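This report refers to the structure that appears directly beneath it.
Note that this complex is displayed minus one protein chain, with the remaining chains in position.
For chain A:
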Amino acid sequence: MTQEISIFGFYFPAIVLCALVAGAIWYALDYAAIRLSAWQFFLHPPLARLALYLVLFALVCAFYPNF
């Protein structure tokens, strides 16, 4: 994975971009899960929500294009 990306000449860590993209996807999925009351099937819903974010973050990092 590229270490840094350039935005208007400023270098930002690429991992931040991955975290933001994962956050956006998580936000939508979490909203849907709340509407469907899906989290109630878990023993500790907050932990499950965090785990979902971590999975998404790992996936985004794994498929991050190396440009």
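The definition used in the following text is that a contact is a pair of C-beta atoms (placed from the backbone, for glycine too) under 8 Å apart; a residue touches a chain by one contact, two chains touch by 3 or more; residues count from 1.
Rule of thumb we're sticking to: contacts and distances are computed from a predicted model.
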item: Protein that the absent chain corresponds to, by UniProt name, given "FUSC family protein", "Ion-translocating oxidoreductase complex subunit C", "ABC transporter permease" or "HTH-type transcriptional repressor YtrA"; value: "FUSC family protein"
item: For chain A, the residues touching the chain missing from this view; value: 10, 12, 30-31, 34, 39, 45-47, 49-50
